[in-house]
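Only one structure is covered here, and it is reproduced in the block below.
All protein chains but one are shown at their positions in the complex.
Naming follows writing order (A, B and C), and every chain is counted from residue 1.
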Amino acid sequence: MKAVGARLPRYDGLAHTTGRTVYVDDVRVAGTLVAKALRSPHHHAAITRIDTSKAEKLPGVRAVVTAADVPKNVYGHLEALGVPADEPLLADGEVRYRGQPVAAVAAEDVETAHEAVAAIEIEYEERPALFDIRKGLDPDAPSIHQWGPVYPHFGPYNHRRVRKGDVEWAFEKADVIVEGAYRPAAIEHCPLETQIALVVPEASGRLTVYTCTQAMYFSLGVIAAHLQVPLNRVKLIGGTVGGGFGGKVDTAAETITCLLALKAHRPVKWRWTREEEFLASSTRAPWHIEIQDAVSNDGWMLGRRMLTLHDAGAYARFSPYGLTKHGFHHTGAYTIPNVHFDGFVVFTNRVPTTAMRGFGVTSVSMAVELQMTRIAETLGLSPWELRLKNANRIGDTTANRVVMQDPSTVPVTLAAAERVGERLGPEYTAMTPARRSGELLPEHLAAQQAPEGAHVLSNGGRS
Amino acid sequence: MRASDTELAMPASAAEAVEAFGDGRGVTVFAGGTILMPEITHGRYPTGGRTLMLTRAGLEGITGDGRIEIGAMTRLADVAASGVEPLASAAGDVADPEVRSQATLGGNLCAPPGAESPRGDLQAALLAAGASVRSAGAGGERTDSIDEFLGRAHSEARLVLAVELERPRRAAYLSLRRAHAHSYAVMAVACAELADGIRVAAAGVGPRAVRLAAVERALAGGAAAAQAAGAATDGVTPHDDALASAWYRSQVLPTLVTRALERLQGG
Amino acid sequence: MARHQGRGFATIEYPTGMNQNGDPTQAWIKLKPDGRVDVFSGTVDIGQGSKTVHTQIVADTLGVPYDWVTMDNSNTDSSAVCTGTFASRGTFIGGNAVRFAAERVRERILDIASKELEIDPGDLEIADGEVVAKGAPNRKISVADVAGAATYNYGELISGQGTALKPFAEVNDDDGSVQAEPHSAVSYAACVADVEVDDETGEVTVSRLVQVYDVGRAINPVLVEGQIEGGAMMGLGLGLLEESYPHYPSAEHRGEQFGAYLAPAIEDLPELDNVILENPSVDGPFGAKAIGEMANNAQPPAIAAAIHDAVGVWVTEYPATPERVLRAIKARAQPRREGKRVIFDEEISLRTVSANGGAGFLEV
Partner (left out) sequence: MELTVNGVTRAISSPPLTSLLQVLREELDVLSPKAGCQQGGCGACTVLLDGEPRRGCLVPVAAAEGHEITTVEGLGTPGDLSPIQAAFHQKYAAQCGYCTAGMLMASHALINRNGGREVQREQVIEALSGHICRCTGYVKIVDAVIAASRGDVDVEKEQGLLVAEPSEPAVEPKGAPA
């Protein structure tokens, strides 16, 4: 082997360092129009009137589109995974977050596009808005989503459940119960390249879409679904992106630009300004996480109850997926035999939240790891040894019954301790991820352990 | 209106600039452009049909020794290199070297309050230094104290020509900022010992910088730094914005004042 | 002025590939008549370097020099399905797709070489662009000649396709259990943060981050470092700086300027000490696991723990802005003890903040 493991130069390094990498904004097509959007100034409002006729008549304006122009306006990014559609491409009768696109224009130049947006006549009737997920089920909470305050489609439940073992036993047995609440904030992806699309209508009727998407086939599917065309009517050109971090998994600019190009019969480019990016691009979700851990005085994690509220913003987008992933990983890098997890996707009048680096699990790490440090502090134990003692090991099972085959909690923790000169007891420094036995396999962990060779337990745990 | 429709004037001297400015009605003054250019790019051309670009008006330069005059178009990079404290430290604290190479003293002085964060990073230093502002406009040229000028700012149109100040005996400047060149400082405190005593001013505690008169009185009465700083929030009404809350500003202002005064006194 | 040092740490895990799987990446590869290799895959390079990594995987799977391989991920006509660049799936799943395709191509090369050399394909191997008989190094044919022979003598386009796909893992909605692994591999990391806290202003400075990552196999170690370093700064942002709504939940304050959004800047850069472990995964390409997404997960809790170590307060609302740290220092909140329960953070809890004590969320 020569290439694998080698410090080979970047495939695109020379292009990057000579300014020759071609991003969407660098593609030049003659006759390209400029797109701009009319966005909601309100967090929550009914649209009582919209009239685009003055904008359409402005010299230099080539297309104006609203919800009425979209073949299938309401589509869900995760319909294939069973998440029903709830989000309109262009707002129709109602806006649910500030910055939500209501209409878009394509014009010969940017100043005309700005004028056209300003010439669209629109009237709103403001409605009460909700921003605190903890208040989503308050009796007086405003009604902001057609599904109600929380996403209701986790099978028969309105929340994602993870249950394993006997959590009542664990809390009964515990010497100490440590409770904490953790609140990661909304975060911008903030790539240097803002959302952008350039759409060229071909003579054949196909659309060529220059895209900054992180997910070419995913975006192809989303565009084709909104336009109600087969996949061969749209060609995406991309693969080179000026930073994504999850925000460009959303198909943000492409589809509306397609509608404008189809209506104008001209190439159209829509590059979001940085202000639009900060105002209306999706964010990492804010979360509210409450943990109760049942622990023994000698540092065994006996059981965990965890409640998570995930702020979806105004529409579901990927939130049910992210929350499920969060629930699957809610024990972190540790084996906890008895767990009871409930997670809710709560709607607010914020911009829809979406995937971002570590989606669903970053929030687990932020909550669970600080909780682990707290537990160690409360029990008067070393935070290193608490983690090593409860570390994932080969043959342990996760909260959702997956058998661990190559866990590395122990090697990474020991390597970090060694690097900073942390002195640990010999029983810890000698640890490996090998299967539990002896003192590392107390009675309460025996039931969760999988037989040798098993990959998934259909029914693991104490019960 | 469209920026492309504006009538652009580029006066070649101070006199031409004053004439072109007239009474300032319908005129947008373009100094360094660090605030104005993004507005133009985003289709928000501010006011009026005429833009007065001062780039070639010869309004830059730092002259004098005891009594110092700094031209309105002097770049912050040059102010920062001037050694005239506390102005130099304040100028060096603005944004990053590229912005400082373009932003001007006059532009900074006339910057309207930002929607999301404070602006006018130099105001506290100018207040502390007891500067005066020479400007033109309706009624002709005149010189105001910085306190008067800021008090009337945005209620009348003035073309700033220069700032004048006596070099303070001692001065100190301290800002509280996140380590981000692109972010405005949360708060800044400047203090200077002049012939008639110590002046202390703070930026970031209101829409524009203010003198901390109660602190100055306490110092005049012989109070030690920390004791005088206890009065820092007297008459100050901090605000919430994207950088910090009013609560935070109230809590930390005395600390910042103490540290600035200790720096002033400790050398 | 009172500055306090503190240290905290965290250990984390992160799965590879889409949660519950069902996310294919397909790739196909063809040879030009001189043996040069064209790879078509729809995996988007968002800067992490997937083009480089996939090229390395294909080069070694085929046994040809790296610079023989051309990667085309540019459009949906020539590339087959790739679900996308997310869920840390680029190296593991995208890499497996190009690996599987390259294995097919390798079989075709050996088959045709076998005809040319009149040696059983099982007795041939490919290295440095040459097909060589095992144990008889002078009996060989270049891959270029094999490709030429395929094109002009045998009438064959040497090509191969591969798909990396794990079947969708159904979830039991009653208890969250799954019937198949809901991911492809799990990566692990630990992070130690050293901080300095100013107890009068609440300002926190991260002076050093020590980070250990188990990536299975570092296909390109410098690109792995790049993910670790970039992730460290993003994690620092999550822990200390960034917030879309600085006065959350007051939504009027989602800023629209860089001046109000504190993406980590070069001035925030602490000393970084990175360690890469290579405990190979069972089925990743050359043993690789994931690195991209997990890289910003460990720093925030390590920093928050370090703040506690420095000044004795818990800041559990991220980011730990100067304001939050100062409020915690002023409040010096102690947990409420009730029997064996030690209850922190009551003031921000659902029971306190919601109008009905959390009814509907709690105890369902």
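FYI, a residue touches a chain if its C-beta (ideal position, glycine included) is under 8 Å from a C-beta of that chain, and two chains touch if they have at least 3 such contacts.
Treat the numbers as computed from the prediction; the structure is a model and nothing was measured.
Looking at the complex as a whole, the chain kept out of the display touches A, B, C.
Contact with the chain that does not appear here is found for just one residue of A:Leu14, A:Ala68 or A:Ala446, A:Leu14. The residue from B:Ile146, B:Ala181, B:Val200 or B:Leu264 that touches the chain not shown here is B:Ala181.
Screening A:Asp26, A:Glu79, A:Glu125 or A:Asp298 against the full complex identifies A:Asp26 as the residue touching the chain left out. Note that of C:Ala10, C:Leu223, C:Ala288 or C:Ala302, the residue touching the chain absent from this view is C:Leu223.
By the touch criterion stated above, the residues of chain B touching the omitted chain are 3-4, 6, 8, 10, 30, 32-34, 37-38, 40-42, 51, 53, 55, 95-99, 101-102, 181-182. Residues 2-3, 5-10, 12-23, 25-26, 28, 190-194, 241-245, 271, 273-275, 394, 405-406, 408, 410-411, 414-415, 431-434 are the ones on chain A that touch the missing chain. In the full complex, chain C makes contact with the omitted chain through residues 46-49, 66-67, 212, 218, 221-223, 225-226, 228-234, 257-259, 263-267, 269, 272, 274-280.
In this section, only the chains that are shown with their structure count from here on.
Counting C-beta pairs in contact across A-B and across A-C shows that the higher total falls to A-C. Note: centroid distance chain B to chain C, computed from Cα atoms, is 46 Å.
One finds 15 Å separating the Cα centroids of chain A and chain C. Residue positions 255-258 of chain C each touch two or more of the other chains. In chain A, the residues that reach two or more other chains under the touch definition are 275. Interface of chain B with chain A (complex): residues 2-4, 42-43. Contact residues on chain A toward chain B in their complex (touch as defined above): 110-111, 114, 273, 275.
Of all the residues in chain B, the ones that touch chain C in their complex are 114, 116-117, 176, 178-184, 240-245, 247-248, 251-252, 255-256, 259.
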